[in-house]
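First comes the structure, then the notes that go with it.
All protein chains but one are shown in place.
Letters are used for the chains, namely A and B, taken in the order the chains are written, and counting of residues starts over at 1 for each.
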Amino acid sequence: MIPKSGNRLSDKIMRPQDAMSLAGAPSQPQEYLRSLSRWHPLEIAFWLATLLPFFLFPTYLSLASQIAVAALFALSLDIILGYAGIVSLGHAAFFGIGAYAAGLFSKFVWGEPFSGLLIAAAMAALIGYLTSFIIARFRHLTLIMITLGLGLLLAEAANSAGWLTGGSDGLQGVKIWPVFGYFKFDLYGTTAYGYSLAVLFLVFLAVRRLIHSPFGLSLRGIRENWTRMPAVGADSRAHIRKAYTIAAAIAGIAGAVIAQTTQTVSLEALSFERSADVLVMLVLGGAGRLYGGLVGAIIFMVARDQFSGIAPQYWYFGIGILLILVVMLLPNGILGGLAKLTARWSRK
Amino acid sequence: MKIMRIAAAGLLASAVGITAANAQKTIKIGVVLPYSGQFADGAKQVDEGIKLYMKQHGDTVAGKKIEIIRKDTGGIAPPVAKRLAEELVVRDNVDILAGWLLTPNAIAGCGVSAEAKKVSVIMNAATSIIVDKSPYCTRTSFTLPMVTTTLGTWAAKNGVKKAYTMVSDFAPGHDAEQGFINGFKAAGGEIVGSVRMAVANPDFSAYVQRAKDLNPEAIFVFIPGGAQPAAIGKAFAERGIDTKKTKVFGTGELTDDSALKNMGDTALNIITAWAYDHNLKNKLNLDFVAAYKKEFGGDNPNFFSAGGYDGMALIYEALKKTKGDADADKLIGAMKGTKWVSPRGPMMIDPETRDVVETIYIRRVEKVGGKLVNVDFSKVENVKDPVHEAMKKK
Partner (left out) sequence: MLPPVLGVLFDGIAYGMLLFLLSVGLSVTLGLMNFVNLAHCAFAMLGGYVTVSLMNELHWPFFASLPVAFLAAAAASVVFERTLYRRLYRASDLDQVLLTIGIAFVSVAVAAYFFGTTQQPVDMPSYMRGSFDVLGLNIAAYRLFLVGVGVVVTIVLIGTLEYTRFGAQVRAAVDNQRMASGLGINVEHTFAIAFALGSGLAGLGGALAIEIVGLDPNFAFTYLVYVLIIVSVGGLGSIGGSFAAACLIGISDIAGKYYVPELGAFLIYLVMVAVLMWRPAGLFGRR
């Protein structure tokens, strides 16, 4: 049976509004890229707003810190899913590698956090690069299942290697020094949030630059038409390998930040649930948009915290209804749906 | 950054002020449990134990009103557990942390207990090292080695010479395996083989077949509670392992009420060691079970409920001693050496290790009045955690 082409994953992920903006682009590609990379006032407002928890919600900073980590993780998934069209259900593998790398580094070498971050990023990037040779060969459901399988294999391996990872009790002996030797990770999460937010912002700047570069443009080309890109001189597989490695490094950084700010590492960092949660957050916010993962992480985590505060046993109900409502009212995620609404509104 | 730090210091100071003010009227207990997800059932039962104790003994002790604040971890999630504990301390100003069904979460919570100087009462998690993670941490459940070493020793002393072990391949399984083997060998038994079984495993037929091929005199089993005990029980029956000829030993999860209902008569004659069962015949327990069933719609309490119930008993007893002062140093000081009588028998907190000291019962599944129950026929009193005992000797 030959399916109608509209059912292929790659075709489905295509967003009409992106095609429109490409069609309306200035004739000079450099000009187009530059126009994209200009900072919108809303973006500046968004980042200023991330400082508000310090003043408005000082007892919610631990949560804010973990939201920042989730946002960073979702941003990393966005690079491969939203921009290169690789749906992964095993992205927690890199999150976990980063978490364990940072934890083990603090246990056996030293507890200075920034060097831990670098080691974690390098480890995750290395494994990401090695697996990218497999990833770049597959598409669609096969790819989803291979990422899922590799992720679960790694989780089982970490459970088996109890001598190194501490197995299901978690890694013991993680000790992180104060940031810059001065800011201790405290009970309020003040340092944790400051640290997570700073890392998120720096990585975001880098990703933003990357997406608005010719490389980012070719990634989107691959997402739209995998087979045609080589014809215009962009080697799809090489680009996918590069994107996958970068995304792995960022996921590793996210894992390292959670390990350092909570000083705990456990198998949960590698779990299928974590892979699934980050996918849900990204799709909820809107894949293929720089702020999609960030918005998704904020909405998902805050909603979960609130619902769980009301009914610890039944918060699934609230989250489920939220997801269903978003799909029905705002297709293509919250940002995708809003963009469509504003476009319709401004045309009137 | 410096301004931030000063602001934080100010907040901390004001929060401490609030705590001190509150401490005069109420004592808040933050309970962290996996109320949702895979382990929700255990959390529910710990919680019911807490509720029943407070209903029976009132919500006021030593002139202080006790208030419970519940937080859900959603499963094994140490970062979430740690965050919830932090929030309980800084936002809700709790005086005591409690709950803790799962070891990784409990260890994360102990980090907060140590840093914030709050007593943390472990009501279920059963890995020995947890209580070492904070000087304010104590436990009212049991440790796995307490149960399995006792069982191993008992088995070898009662004529079992050779045993085969089957455990889930994760840290608690390894603890249980080690505990059983230590006890069994020390008392003169011999281990003829061991297998570690995949944790996520809906079908035990292959593992049970392996055991059957060896035809051992006895089999020791440890698997987590939930769907698996029934599955392995059925696998034993399917393979035709006769529990009269081949002795099957296990921990209490294996023959928990819900597991027994699913296994049916195939569970008969399984011998388990455990710290509590609703079938214990002391007066206190009969009242406890009756009250529990009346309060929560007919189900029997199990070891989760007992952990929650006794956790509250310990907190109440210690608060009586400190006259309502929940200061961590005073409270943990009062808890050390505390003795009380629980539905499961006499209890004590070891003053040295802050771990629980209690009776371990040896039980056999029998049919009583048409129902399958764990009938206790032997017991070992004043059992201490063997891991900590071994550490002391070193």
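Here is the rule we go by: a residue touches a chain if its C-beta (ideal position, glycine included) is under 8 Å from a C-beta of that chain, and two chains touch if they have at least 3 such contacts.
Predicted model, so just to flag it, every value in this text is computed and none were measured.
Novice: Of the residues listed, A:283, A:301 or A:335, which one is in contact with the missing chain?
Specialist: Counting the whole complex, the residue in contact with the absent chain is A:283.
Novice: Given that one chain is not shown, which residue among B:59, B:213 or B:352 touches it?
Specialist: Selected residue, touching the omitted chain: B:213.
Novice: With the full complex in mind, choose from A:32, A:138, A:201 or A:215 the residue touching the hidden chain.
Specialist: From the options A:32, A:138, A:201 or A:215, the contact with the absent chain belongs to A:138.
Novice: Suppose we count only contacts with the excluded chain; which residues of chain A make the list?
Specialist: The list for chain A reads 1-4, 6-7, 9, 12-13, 87, 134, 137-139, 141-142, 144-146, 148-150, 152-153, 156-157, 159-160, 272, 276, 279-280, 283-284, 287, 313-317, 319-324, 326-328, 331-333.
Novice: Name every residue on chain B in touch with the hidden partner chain.
Specialist: 36-38, 40-41, 44, 169, 195-203, 205-207, 209-210, 213, 226-228, 230-231, 234, 237-240, 258-259, 261-262, 264-266, 299
Throughout what follows, only the chains that are shown with their structure count from here on.
Novice: Counting only Cα atoms for the centres, state how far chain A is from chain B in Å.
Specialist: Going by mean C-alpha positions, chain A sits 37 Å from chain B.
Novice: Which residues of chain A touch chain B in the complex?
Specialist: Going by the criterion above, the answer is residues 54, 58-60, 62-63, 66, 159-160, 162, 166-170, 172, 183, 186-190, 194, 258, 262-268, 273, 308, 312-316.
Novice: Would you mind writing out the residues of chain B in touch with chain A in their complex?
Specialist: Where chain B meets chain A, its residues are 1, 4-5, 7-8, 11-12, 33, 35-36, 40, 44, 70-72, 74-80, 82-83, 86-87, 89-91, 103-104, 107-108, 111-112, 115-116, 127, 129, 169-172, 174, 199.
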